[in-house]
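Just one protein chain is left out here, and the rest sit where they should.
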Amino acid sequence: MTKRLSILLLTVVLMLAFTMGITAEGQKEADEEQNAIDLINWDAPKAAVDRLTGDEYVLPEGWEAATEGVEEIFYFNSGGMGGDPATAKNIELFQEMTGIEVKWAEVSSEILFQKTLNVLVSKDESVHGMSLDSGPYELREVIGAGWAEPMPFWTDEVKAAYPDSIVPALTGDDGKVYATVDTMRSYVFYYRPSWLEAAGVEKVPETWQEVREAAIKTDAWAKENLGQDYYGIVFPAKSYNLLHMLQAGIYSQGAKVVQDGIPSYNTPEGRNSWKYWTGLVRDGAAPEAVLGWTWNDYQNVFSRGKAAMMLGFSTWVNVCADPEKAPAMQENVFGESAAGPIGKGDWAVVQPPKWDASEPDSNRAAFIDFDAFMVNPFAKPEQKAAMLLFSEFKMSKQAMANELIIEGNEAFYPGTYTDPKIREQIMWADPRSASVDTTVMEAFPPGSMKANDTLIEYFGRSAIGKIDPIKALEEAQSEIDGIYR
Amino acid sequence: MKMRNIPDSKFGMLLSLPGLFLLVLWVGIPLLILISVSFLRFNVLEPTQFIGFDNYIHLFKDRVFRNALLRTITFFAGSTLLTFLLAYPTAWSLSRIRKGGTTLRTLVMFPWAVPLIVSGFIWGWMFNAAYGVINHLFVTIGLFESNINFIGQSGTAMLAVVIADAWTRVPFMTILTLAGLEAISRTLYESADMDGADIFQKTRYITLPLAKGPILTGLLITSVFSFRTIDAIFSLTKGGPARGTYVLGMLNLDYIYNYIEFGRAAAVSVYLALICLLIAAVYIYFLLKE
Partner (left out) sequence: MTVRRGLSNIFEHKATPYVIMAVVLILLLGPIYWTLITSLKTLPEAIKWPPSYIPQDFTLEAYKEVLGRSPVPKFLLNSIIYALVTTTIVTTAAVFTTYALTRYKYRGSNMVLLSFLFIRLIPPISLLLPFYLILRQLGLINTRASVIIYTIYLTYPLAVWMLKSFFDQFPQDLIDAALIDGASRLGALFRVVLPVIANGIAAVAIIAFLWTWIEFLAPFLFLNTDDLKPITVGLYYFVGDETTYWNSLTAGAILAIIPGIAFFMFAQRYIVSGLTAGFGKE
């Protein structure tokens, strides 16, 4: 009996010991480790803001000492490098400047956040930098957990030089900035003029109500004349990008989502937007297939010439303009070649619509999405220093100009856009810069990923008519409230 | 030699020591940790705290968990059934084929070499709404009017993941069933033939009862595997659309890697293990019932 008892006791003690060992977070000896980074004087040879916003980026003083012995740094790139020519170009420039080789793993956007958390939770020091490709939803959680290295080059002047809609989202409660923006995508409205014309839509839709009417007409026309897998409007409802659509509907009515720190969709504007987007599927103006589409899928459907309209990334103009990636875009339905000057075919881009005719034009607004780039706090100090340099370079005017011209991503540094030399090389510069001006940015609280998954699920069920849309929204919202209670 | 002096029972213990060591280290300790963690509130934003059965109760009341449980059962039952429906005729035919039997057996095994994650991609490509070969075949023979987006609709998406899963499990099930069929003596069938029994009677009274052991073992392994393996879902639908293929394994993974709530993840894991053992117990009961 005593033997059994002692075995039992031993088991319990072992369990406790292991659990405590596993759950206890190791204290870091932070003081000594910071040294390498402290060797860098971010305000020399000139102020950080001047180093960053000049036509050519200048490395800060002391960088060589801080990164001594670092031969390569490694980070998670969002998606394939083949799709990021500007990033590749910037890496090349950085390597020439510093002699530090930049390596990356291609991590698809569907699993990027998982893998990033994976690295942080396990304090793996082999990955030195990482990007969060839906920064607005994910960043607060990561900063809150203490999983990002503060970026000392964010001086007050630097903060002032970058968009004040986004910088707060990168800032922690302690006032330090923990991330930089890697790539940025605003939304613009895409349409195919020849389809609208053929379907009898007289003017380019300016409000979401007009979009809906046009979508029903073009869908009917396309089904009759082109085939069953041609659609009026397409959007993504599989991934968190669905939220961007809902947000566009809400922002276009002049409202916001986050209220008292909780994402709130069950508001008058939220209900309008929810009914609108589920209605597009229920009325057949958008196919049920949208439920299985990510950002990549639906925009590909449009650029392959299978849809009349979409609210798409401003960056997608580069895909549409490329005859290889989007062969159908160069010809219109009347059989004529629509290829005009570079970037023009049978497609066009305008600012996002406003809700209805009563709204002011300043509400032609959508969400702005960005990839946040962070440095792994668990990496070795020299590697962190090297990664900080790389992050700094990535947000400089020089690097941003490459993003804008080569890849078509919006520029995080606004001065890039206003530089006439750069602007003339950009396709559709007017609607794009207009959409950046009206764009709305909100930072979402921790737990948003779970909230998003809930919304995506309820959206899907109500879009196929399994549940009444408003009832679905109410249930979704009460589950979201439950997360934050 | 010293070894010789060790009594048999000690020898057995010594020799199986590495195995025991693995057993304790590899399974015992993780299991203990799993159970301990399931009683904690353990995430990154709040301090870690003992909360008793709260995680279990929360999950039990959670709609997402209950739906996932339902989907899991649909998924594993569908996969097991489909596997058996394909494997049994295959094994039966193989047991009757003499000429070219070896080649056929090798060919039947090919899908086994396909990692489930790859199976998901393959079927995803074949089910593709725009270019998929299955759509083309069905439209050509007039079964569908136009292309169907299998992966994008809740009902058909479940069917698609079941097919992708079962496809790789058929070979294993076939071999086991075949083993059972070949162990049955020919003379039994011959005497049944003389009594004028038809094939249904022979299957009912000879084949199934006598091959029961291997078939049930195969079904057990197939069920337990498809119950817990989410690779095909992971690469085909990621749980969508509208969580139509969202099984417990996906929920577990989300708690670990998207929501970072380890306590909840552990509780899901424990539920998962318990249900798996329950399924196994049912089979083993039938296997030993005699």
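We call the chains A and B, going by the order they appear; numbering starts again at 1 in every chain.
FYI, contacts are C-beta pairs under 8 Å (C-beta built on N, C-alpha and C of every residue); 3 or more make two chains touch, one makes a residue touch a chain.
Bear in mind that the values here come from a model prediction, so they are computed numbers and not experimental data.
**Student:** Of the chains that are displayed, which are in contact with the missing one across the whole complex?
**Tutor:** A, B
**Student:** Among B:I29, B:L70 or B:L143, single out the residue that touches the unshown chain.
**Tutor:** Missing-chain contact among the listed residues: B:I29.
**Student:** In the full complex, which residues of chain B touch the absent chain?
**Tutor:** 1, 3-4, 8-16, 18-20, 22-23, 26-27, 29-31, 33-34, 37, 86, 89-90, 92-94, 96-97, 102, 104-119, 121-123, 125-126, 128, 130-131, 133, 136, 140, 167, 170-171, 175-176, 178-180, 182-183, 198-200, 213-214, 217-218, 224, 227-231, 234-235, 249, 252-253, 256-257, 262, 265-266, 269-270, 272-273, 276-277, 280, 287
**Student:** Using the document's contact rule, name the residues of chain A that touch the chain not shown here.
**Tutor:** 21-22, 74, 76, 79-80, 82-83, 105-111, 115, 118-119, 121-124, 126-127, 296-297, 300
The working rule: only the chains that are shown with their structure count from here on.
**Student:** Show me the residue ranges of chain A that touch chain B in the complex, using the header's touch definition.
**Tutor:** Touching chain B from chain A are residues 11, 14-16, 18-19, 22-23, 110, 113-114, 117-118, 121, 141, 144-145, 147, 227-229, 237-238, 287-293, 306, 446-447, 449-450, 453-454, 456-461, 463-464, 479.
**Student:** Which positions of chain B touch chain A when the two form their complex?
**Tutor:** 29, 32-33, 35-37, 40, 42, 44-45, 48, 63-64, 129-130, 145-147, 149, 151-154, 157, 237-238, 240-244, 246, 253-254, 257-260
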